[in-house]
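Structure first, then comments.
The excerpt is restricted to a subset of chains, each kept in its original location.
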């Protein structure tokens, strides 16, 4: 069963790549389409050159490391913030309804429109990017947690109350584990949000002394180095897949699956 | 301190839907003495569970509920409830952990002591072999037994049990009935026990009440049969008939 | 689906055509905006051929996107900074420059009174806000450094990339020390008494030099010369209006640029709007030699269509 799935996944990826290569090799989308659909070979070469040559004499590694640091910082703060706010929301109906309003409003605001305010408050440094990552993660993550907490079956909350759980102990002892499948779902969304938030933040706001992957992509875009840009996306994908199958899936297996809370 | 561990004064409870409100419990007055074993009988849907939930502190209501003479409005560890629902165990904890956790909350700090208490309770419900199972791996009756074990291990002032033995086979049921009798004799716990089984009420209860549809107590009598009660005990037949008539009348 | 690019094959109205163009934000694009608003290109085309020309204008926020759209054949031309245009031509995206559009003032402003020349910045941790690494502003910084005998990349690690308005905010709030910006932000910043200019940048490349250019695909030029010439003439007409009657021109663009007409007029007068390029090839060569460009531009003729004059 599991082996079948892995084979299916590999076949699927190969099919996608084959389609790409077919479009590229046959110039299906216009005579100059190899600029936009470079062949897989070119992308692989670009992949290597990203790491050996890099941009401005700096290997892509450095960009990736810089970005991952900011990403993690934003992600952790965003997740913790979401937990704290959602936790507070369980304490009172009024807090919950204010918090709901807060999410509904702030989640709509494009980060770029907040930039002037952020720059004035935080100055010009990597905190701005961290802030924008937090802004991308905090609201959808809070939404998942809050909705997860709301959907916790009443009987678990009552069983918790019954053995004296209140406030923090109730959140940690009941709300948290009982809504774990929401939390994991939120974590997956939050993780993707963080990446996209990071890259767009680094695109509108690049610090040359701490250059990130978004700046790199922007650079490759500016220079029309599409092969290098796709190769950079592949790096993002690889990191994403590692996190998905190396971190999130095992967590899932050891919680929701093990506890019979998910099929 | 008074002799009552539980006093309910003019308790009423209604559920409000969009348009109408339905009155479930109507002006209940009930005082339960320390160490009393109170069985509640009544037709399906008459409000037994609702009454237990009010006592446990889960429901808003009018009227007052006093536990050991102090007004009670929120849930607490002095009143442990065994729910009617099969899914009351925390699915993220094993059978053993489901019992250990409340013991820790109760303030028993030694892990060894907690484990001993929990294992003893599990052996009483004959689930020693299943301590590392997760709830979803248990049968219906087994889940209920874990919940019972949890309540027994905690030794609260008041145990609220909502049809705890309904899903058990005759033999296990008999054994657990004996266990409850022992507890009610040896410990100081007050037990409030919902059952549909008249025989069970007569075997266990020191006092039986019948709730009628509409939420009033239609019968409230001491169980004067001498323990252990069997169908051959003196007065059994008459008592059985009284309860049965009250239930039939109450529908 | 694809917009039919300069499609004249249509049987019913042989002279009807479509043109897909893109430009960016700001008054550097004033001639194109005027041509758009006044429908110069459409009118010229109609006068010449009697056909109807439909132009689809898009407003994009970077030359990179315009490059992409041209490479995929979805645009027939557009207007962008000289730097991305040079990149595009040398990359072989299949277009060349068909006109110079404007030259604008640039300047490096600072809020730090202890700094008097760009040399003071080298080796410091003072931050310089500019639009993007590899942008024309970055290249101008490098060029100013180079012209003054420093390494062209000496200040690369001092750069923080952000859009002009954010850079202005950052400079005025003290979050960065310097801001290398262009019109109209440079005009506003120059009125701020707390700021002063480091003149090396504006000295090394002035408003007279090529800043924004118009580009057109080779396909357009080859297959549809009438449309191409209408395009050239229409843009020329836009520039002519600015140069001959700046008040009317300002009246057209003021609202689009969010300025009062008087202010807009003043700003327009500070720009140079001419079809002739200036120091374009020098800029391209500088870019190539200092690592801003992968491919050698080779020659001026390689960058522009034959009808373009200048250097």
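Chains: A, B and C, in written order; residue numbering restarts at 1 for each.
As a convention for this text, a contact is a pair of C-beta atoms (placed from the backbone, for glycine too) under 8 Å apart; a residue touches a chain by one contact, two chains touch by 3 or more.
All of these numbers come straight from a predicted model, not from anything done at the bench.
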{"item": "Whole-file subunit formula (labels as shown)", "value": "A x2, B x2, C x1"}
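Throughout what follows, only the chains that are shown with their structure count from here on.
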{"item": "Chain contact topology (line, ring, star, complete or other)", "value": "line"}
{"item": "Closest chain to the centre of mass proxy, which here is the mean CA position", "value": "A"}
{"item": "Most contacted chain pair (by C-beta pair count)", "value": "A-C"}
{"item": "Cα-centroid distance, subunit B relative to subunit C, in whole angstrom", "value": "81"}
{"item": "Whole-Å separation of chain centres (CA-atom averages), subunit A against subunit C", "value": "35"}
{"item": "Touching two or more other chains - residue numbers and ranges from subunit C", "value": "none"}
{"item": "Set of subunit A residues in contact with two or more other chains", "value": "none"}
{"item": "Contact footprint of subunit A on subunit B as seen in their complex", "value": "56-58, 74-77, 79-81, 83, 85, 87-92, 101-102, 105-106, 134-137, 154"}
{"item": "Parts of subunit C lying in touch with subunit A, wherever the complex brings them together", "value": "62-64, 67-68, 71-73, 84, 87-88, 91-94, 125, 127, 129, 132-135, 153, 156-163, 165-166, 169-170, 173, 175-176, 291, 294"}
{"item": "Residues on subunit A engaged by subunit C in the complex (per definition of touch)", "value": "29-33, 35-36, 56, 115-116, 119-120, 123-124, 204-209, 215, 218-219, 221-225"}
